[in-house]
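Just below is one structure, and these are the notes that go with it.
A single protein chain has been removed from this complex, and every other one stays in its place.
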Amino acid sequence: MMKIFKSRGWYKFSKNPLSVIGLLIVSIIVLMAIFANYLTPFPEHAGPFVDIPNKIKPPSSTYFFGTDKIGRDTFSRIIFGYRTSLYLGVIVLCIAVPIGTSLGLVAGYFGGKIDAIIMRITDIFLSIPPLVLALSIMAFLKPTLTNAMIAVSMMWWPWYTRLIYNLTRSLKNEGFVISSKIVGASHFHIIFREILPNCSASLITKITLDMGFVILIGSSLSFLGLGVQPPTPDLGTMVSQGSKYLPDIWWLSVFPGLAILVIVLGFNLLGDGLKDLFDVEI
Amino acid sequence: MTLLSIRNLEVQFKHYEGVTTALKKISLDIKEGEKVALVGESGSGKSVTARMILGLLSNSNIKKNGEIFFENIDLLKESSSQIKQIRGNKISMIFQDPVSSLNPYFTVHKQMLQALENHTKDYDKNTIEKYFVDLLKDVKIEDPERVLNSYAFQLSGGMAQRVMISMALINNPKLILADEPTTALDVTVQKKVLSIMKDVISRKKMSMLLISHNLGVVREFADKIYVIYQGTILEEGSTEKIFNSPGHIYTQTLLQAIPKIYEQLINAKLKRHQNTD
Partner (left out) sequence: MNIKLYLFQRLYSAAIVLIGVSILIFIIARIIPGDPARMALGPTATQEMVEQYRDKLHLNDPIHVQYWFFIKGITEGDLGESVYTKRNVTTDVSTYFPATLELIIFAALIMVCVGVPLGILAGRYKDKSIDNISRLISLLGVVTPSFVWAVFLMIIFAFYLDILPVAGRLSQDTVAPDKITGLIIIDSIIRGQFDVTIDALKHIILPALALSLSALGQASRLTRSNITEVYDKQYIEMARAYGYNEFKIATKYALKPAMIPTLTILGLDFAAMLGNAFLVEFVFAWPGIAKYGVQAILYKDLNAITATTMIIATFFVITNLIVDLVVAYLNPKIRLSGK
């Protein structure tokens, strides 16, 4: 691990202000989301809280981003919304990455019929616009956070299959893989001990980039009312509900919208930095 | 009469780590109808010389000094639009790798026509096809019509280089610069392309600057030879003089290297054949 900090990649990463900004954005948001109960001014506003006297207050020093129709603090709700987004992102990737990666490893390593079948199915998934696929899955499910996670995972694994497939195909012909084959190592050993570790840099980079995009798609689903349901605070839902009160109560949609932009930007910049750090192509 | 005269040309490239001096005050003359060779090992500054003549190296991190007189005007002081008038017109250039020097998205015909139209809009549309066909026949292409309608990737290296030669001839230039015109070709066709090029240029009484890293290649070709080493002209003289009584020790080593270079080329080619088999 220490080796990384001495590498040329780390030098490039730390010299690029954008990567560092990305790292900062992501760290701050993650910390705020984890400790939201202590760091937000009104943690109780995350739930079904009502404070009619303070409703529709514009941004002020008490309510940084104003309050909504029933007096809840937008800032606090955004931070709790980040918690929902990150939760969704982590779970989706925890489902999609192992599925996609193992299919890619199997298809790339064994080749032949199994390769053809897996990659054809992958192509089919990839040939429907991602959001449309998630929507058509959501169409048959109740709109809840769990179901949104299932729907997004369903559309996300093929990207990992394709990435790992290509990596495996080229690694398969590398000297160290061939030599361990000659020594008589098992397929299991070669796949998980030789090939997979060599994919890890690409995987970590892609996961970082995708964290942002999964959050983006998740917020799109809840924006359409097909994801997280109120009163759970969610950025997409907030934009959607806030946009009904444009232009007078503009802060209800503008700040959550900016909040989505910032978190996706953060993961994107960080991911680009990791690309330099590990020197990989995604 | 002197056609091209390079006087004390110095070229430097600026980059992160400092400055590289590619040419150190070199001087070189080409008379009308004369075939001159510039010989030196890779990295000695040959290509830079050719590119300087056509003004192809002109960005901000390059520093140049000296003069390049062509028909008594200094090319280094010309405006870019005037240089453009000369490029491909009075001076044309043949590049090292013919296949990648032709645009893969346009036919040979289209590119020849464009090379012509860059300098004259005033030609007879009815006879132009025949003119191109004749030019291709000049370089011993047997099926010029097919070649005219081909794309670069449909031609072999030797064929593409012959196309390049006829393209260089289109506007009847005074001077042709050929930068390692046969290096990228198979050894077997190198000699043929060279002799075709020599014939047509002699017949049309053009001048030529032939650039090569191989003294053997220029022997039957050049009237005069310049030997360049690390941006400096070490020796100049008639071909006979250079071969019979080389003045500089470096020239002697170049001469000794001739068979070796051929051997290497042949070995490399053999290896390639074995690999493809």
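For the reader, a short list of remarks on this structure follows.
Just so it is clear, A and B label the chains in written order, and each chain counts residues from 1 on its own.
The criterion applied here is as follows: a residue touches a chain if its C-beta (ideal position, glycine included) is under 8 Å from a C-beta of that chain, and two chains touch if they have at least 3 such contacts.
The structure presented is a predicted model; accordingly, all values stated were derived computationally and were not measured.
Of the chains displayed, those contacted by the omitted chain across the entire assembly are A, B.
Which of A:90, A:135, A:185 or A:282 touches the hidden chain is settled by the complete complex: it is A:135. The missing chain, though absent from the display, is touched by one residue of B:30, B:167 or B:215; that residue is B:167. Within the complete assembly, A:247 is the residue of A:17, A:112 or A:247 that touches the hidden chain. From the set B:12, B:114 or B:183, the residue in touch with the chain omitted from the display is B:114, counting the whole complex.
Contact between subunit A and the absent chain runs through residues 120-121, 123-125, 127-132, 135-141, 212, 216, 219-220, 223-226, 236, 239-240, 243, 246-247, 250, 253-254, 257-258, 260-261, 264-265, 268.
Mapped onto subunit B, the footprint of the missing chain covers residues 54, 56, 84-89, 92-93, 95, 97, 100-106, 114-115, 118-119, 151, 153-154, 167.
What we mean here is this: only the chains that are shown with their structure count from here on.
With centres set at the average Cα position, the gap from subunit A to subunit B is 56 Å.
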